[in-house]
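To start, I am sharing the structure in question, which I have written as structure tokens.
All protein chains but one are shown in place.
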Amino acid sequence: MPDVVFSVDQAKSMRDQSVPGHNRWHPDVPVAVMVRPGQQIRVECREWTDAQIGNNDSANDVRDVDLTRAHMLSGPIGVEGAEPGDLLVVDILDLGPVQAPQEYGDAPGQGWGYTGIFAKANGGGFLTDYFPDAYKAIWDFAGQVATSRHLPGVRYTGITHPGLFGTAPSAELLDRWNRRERALIDTDPDRVPPLALPPLEQNALGGTASGSEAEAIARDGARTVPARENGGNHDIKNFTRGSRVFYPVHVNDAKLSGGDLHFSQGDGEITFCGAIEMGGFIDFHVDLIKGGMEAYGVTTNPVFMPGNVEPRYSEFMTFIGVSVDRETDENFYLDATVAYRRACLNAVEYLTKFGYSGEQAYLLLGSAPIEGRVSGIVDIPNACCSLYLPTAIFDFDVKPSAAGPAHQDRGQCAVTS
Amino acid sequence: MPDVVFSVDQAKSMRDQSVPGHNRWHPDVPVAVMVRPGQQIRVECREWTDAQIGNNDSANDVRDVDLTRAHMLSGPIGVEGAEPGDLLVVDILDLGPVQAPQEYGDAPGQGWGYTGIFAKANGGGFLTDYFPDAYKAIWDFAGQVATSRHLPGVRYTGITHPGLFGTAPSAELLDRWNRRERALIDTDPDRVPPLALPPLEQNALGGTASGSEAEAIARDGARTVPARENGGNHDIKNFTRGSRVFYPVHVNDAKLSGGDLHFSQGDGEITFCGAIEMGGFIDFHVDLIKGGMEAYGVTTNPVFMPGNVEPRYSEFMTFIGVSVDRETDENFYLDATVAYRRACLNAVEYLTKFGYSGEQAYLLLGSAPIEGRVSGIVDIPNACCSLYLPTAIFDFDVKPSAAGPAHQDRGQCAVTS
Amino acid sequence: MPDVVFSVDQAKSMRDQSVPGHNRWHPDVPVAVMVRPGQQIRVECREWTDAQIGNNDSANDVRDVDLTRAHMLSGPIGVEGAEPGDLLVVDILDLGPVQAPQEYGDAPGQGWGYTGIFAKANGGGFLTDYFPDAYKAIWDFAGQVATSRHLPGVRYTGITHPGLFGTAPSAELLDRWNRRERALIDTDPDRVPPLALPPLEQNALGGTASGSEAEAIARDGARTVPARENGGNHDIKNFTRGSRVFYPVHVNDAKLSGGDLHFSQGDGEITFCGAIEMGGFIDFHVDLIKGGMEAYGVTTNPVFMPGNVEPRYSEFMTFIGVSVDRETDENFYLDATVAYRRACLNAVEYLTKFGYSGEQAYLLLGSAPIEGRVSGIVDIPNACCSLYLPTAIFDFDVKPSAAGPAHQDRGQCAVTS
Partner (left out) sequence: MPDVVFSVDQAKSMRDQSVPGHNRWHPDVPVAVMVRPGQQIRVECREWTDAQIGNNDSANDVRDVDLTRAHMLSGPIGVEGAEPGDLLVVDILDLGPVQAPQEYGDAPGQGWGYTGIFAKANGGGFLTDYFPDAYKAIWDFAGQVATSRHLPGVRYTGITHPGLFGTAPSAELLDRWNRRERALIDTDPDRVPPLALPPLEQNALGGTASGSEAEAIARDGARTVPARENGGNHDIKNFTRGSRVFYPVHVNDAKLSGGDLHFSQGDGEITFCGAIEMGGFIDFHVDLIKGGMEAYGVTTNPVFMPGNVEPRYSEFMTFIGVSVDRETDENFYLDATVAYRRACLNAVEYLTKFGYSGEQAYLLLGSAPIEGRVSGIVDIPNACCSLYLPTAIFDFDVKPSAAGPAHQDRGQCAVTS
């Protein structure tokens, strides 16, 4: 019976909760609650944008989203006895959309979620050069299953998981992050979308910190977008119920924070906001392996054991991509990013033959339980990646045959006005 | 009952077979045998280096391997009625090591196989900056299972698959390949290892071609190392028994060729010669979808449906990597290659805590049925990749616990003298 | 967003709910609520004995349970337009233990559940000749996982499912049931435990029926213990989330009722009360296939498609049994019941070598996600059944080895005083 250690009123901004969360990584964000090893806890979460997106048929809200407010995290949870060098052992016992009595409402996670393609001018995404505008699909939840009026013909069983959890960085680690990301930005400071996001005071939220402490968090706190040494925005779809995660501990009390819950996601989360995004709850069991970082050599990134209750599919359409730009014929050297992008584009092209628009296909690949694999990474000069699309999520036959594809009108996703 | 349409005497070089194979891609390699849609065929194959590697405890042969002879391919198989624009439908009915009466012998695939780490000075591999020397592990086959005297403590059930199959390129496509790869090489022509391999007359083999035809193949034929639009060296571990592959057809008769059979491989084949390499046989059923490239939008790379008889594991240790160089703290922009390399290095570091040498761990990750996934590819600036290592392949407990890792002496792989 | 169409206050008997349920099958139990095809509904349930069992360390409550009150069913749910001959299509969207705000409490399903071995004198079970007394194990729920202080060393991920759902019988069908079961009872009317349970007025509950209608239900209504043509107490562990069930419709409005939710169960539910029993909720989507019974030949029993989110295990210890009584050496003719009993007893004997008591092993096999298969049913004279026990549910190595079993003190389950 988990103890609710961080609660959320879905009708309010994270900023206005009785105990507010935070949206920057910093060692000095005050602990919201202390727990002890062996305890089972429930953490309630807001959707990552703090519920800026609505259950409607316009993508204007996606186009205009204010990313300075993201990600709204619940925590930090302090763990008694945790010290730098330990491994924080976190079992994901359960997670899901918002529960009763808040189960229906206007915030994502209250019976529904969404997948968004961000505009190139505001965040972009993996295929942003091919899809520079904003699009959206709304999903309705029925138990374990999601369907979308914007993507007829598919149903997914959710592989629910948190996009983002992590421990607090030490001051030294935070400094390393800021320096190395600044160095990257400086290589092309005016790029759109940018190469990385530096600390930003605008809309920074530091939990219960106030005064000079809050100012330091706003000034120096790392943005939450990437995954880093503390965990962070992994967006790993197999971080699901039943997983056991081993986080490196960088500060006393570990200070575990997170959120960005997903109802479903494909490997890569390719539309940037590619999962089915939602608020909700997550139940943990927490424990410690004292001195575990050195003992197990887990010194750079967390390790984990994935859960055992995700749906398993037995038939897939697989799309291959290699690290060559088809349009320009430029050949990249063992570049898995280019290869996976090509695999995604090949899948988009294939799905349009069945009547989906390109943006529908892109939304589908972001949110469906696809697998994206690094298949060959040594065969110079071409990296080879492969994308596995489960055929059972479609209510029509998506396999090739001599009869040709069953093309039909499949509507359209939400677009901008 | 498949018809043996390409046979191999494992005691002889591919060059000396009654019908020799080829080791360059070129539209004019003469068809070795014609088959018809609907036919079931068996193709026998040599190990990819033409059996330069021996069943012994020295890695000198790996260090000194002559790569100009690779990959030795069986074929081309001409398919009646195939024309450019069609999809060649290939079912992989069965494949395995060399069969009776040649089942035991000195060539890889005759009861044994090997995994090699190539020296940086001769080919290199995914972690070549960390492991610049040559190493080798020999594997013994017992039915579906492989074990290695050089890697005690692990047993794999093979996910047998061909590393390399493909259709012949058209003259125009070949020309594109040569131009774009030359352009890449020219960006750093003296690099070791090189960025790509240009056409090379030395040791070129053009099947039954002779005279000026053979000379043209040797002069212009594309090297076989990468995957390209025709398929090629995909090294996709799930291209296994039961798979159905749809290859684009670029020339009349399709001209299917291949080889480079693997007993097992992990996603990425990270040691370059990372699979368990072997000669053997492969049984196909071939068919055509006329005009299928345009009908299904399969215009750039093959698509396929993976097989259904590979072993499924239910428990994994998962290693995460992000696109930051740990040693230099350089931050790369959404670079999945760097992220997957970091995940691999994290796994190596972990396994050494149990007593494996780094090179043993590297060999293990190249050949074991690991999954390598592109987990997050949009969270600027860090790509996030994850590596799933099935725990059941170990005969000890490889999971973290408060008791610490069970370190013991696990010997060593074959090294150079 | 399912509509809560049947709600339960877990602090009260089913008899005292605002809309009471029923515990007999009869066509005249009044519809509790009407729903329409296409609707998503939530049904709340009491644990099957109406919460006679407590979260404590004594099995006296199991020994003394009053079975005349079972099973307490929620419903009947009337479906608009349903007529005899139709198939009622029921999707199980979700189910689980009791939800907030009733999630903790004294009734099974409020954060905990139990498994019981019934005394031979009061119900018995599959191995009742070997275990004639009452025993109990209490399970604590943590998200998807159950553990028991009475069964140390095991953890199960729940395959949650309803033990019992079904449509109302027609008057004619009910009459057939009563006649054929009476005929069976008459072959050995004094047997303990009895061969079957005839209608019984004591403690009969007919929903909102009153007066002569309630009397008729009490007098003629079929007991709920067995599975029959209407579905009923199937106790099929794979009737889990994501399942689609096709129930024959025997009366207008179909009148779907059920309950007896299980957190986990092994094939056979061998202790009689062998699942982890709980109250809770179940979410359905309902639909109709008009005339489907004849069209699909589904005229005798329901058919279903199992769900896709149960845990999958990849390693099992398998126990075989054949239809011979080991103690008496009596040989039964192709008797799968005797063969499966032998497989169960063989598994019990094996587990005691690791330190479990026989009754602990029996409780474990009733509730763990074991598979029980009819392996050979034609090889005269011996039926052969097999029992698959997943090894991953144990925190010790349960496989045979030359070293012998790791015997240790594993405590004891709840016993009678």
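As written, the chains take the letters A, B and C, and residue 1 is the first residue of each chain.
The definition used in the following text is that a contact is a pair of C-beta atoms (placed from the backbone, for glycine too) under 8 Å apart; a residue touches a chain by one contact, two chains touch by 3 or more.
Everything quoted here is computed from the prediction, not taken from an experiment.
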Discussion item. Touching the hidden chain in the complete assembly: which of C:E44, C:D61 or C:D335 does that?
Written reply: C:D335
Worksheet item: Which listed residue, C:V19, C:A216 or C:M317, touches the chain dropped from view?
Response: C:M317
Item to complete: Touching the hidden chain in the full complex, which residues of chain B are there? Just list them.
Response: 1-2, 40, 92-94, 99-101, 103-104, 111, 140-145, 157, 241-242, 283, 285, 308-313
Response to the item:
On chain A, the omitted chain is touched by residues 311-315, 392
Fill in: Absent chain, residues of chain C that touch it
87, 89, 125-126, 176, 179-181, 183-184, 193-197, 225-228, 233-238, 246, 267-272, 274, 289-290, 292, 295-306, 308, 312, 314-322, 324, 326, 329-337, 340, 342-343, 346, 349-350, 352-353, 371-386, 388, 399-402, 404-405
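To be clear about the criterion, only the chains that are shown with their structure count from here on.
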Item to complete: Note whether the interface between chain A and chain B is symmetric in residue numbering, meaning over half of all numbers used appear on both sides, and answer same or different.
Response: same
Worksheet, complete the sentence: Distance in whole angstrom between the CA centres of chain A and chain C is 39
Worksheet, complete the sentence: chain B and chain C have mean C-alpha positions lying a whole-number Å distance apart equal to 51
Practice prompt. Find the geometric centre of each of chain A and chain B from their Cα atoms only, then give the gap between the two centres in Å, rounded to an integer.
Written response: 32
Worksheet item: Among the residues of chain A, which ones contact at least 2 other chains?
Response: 308, 312
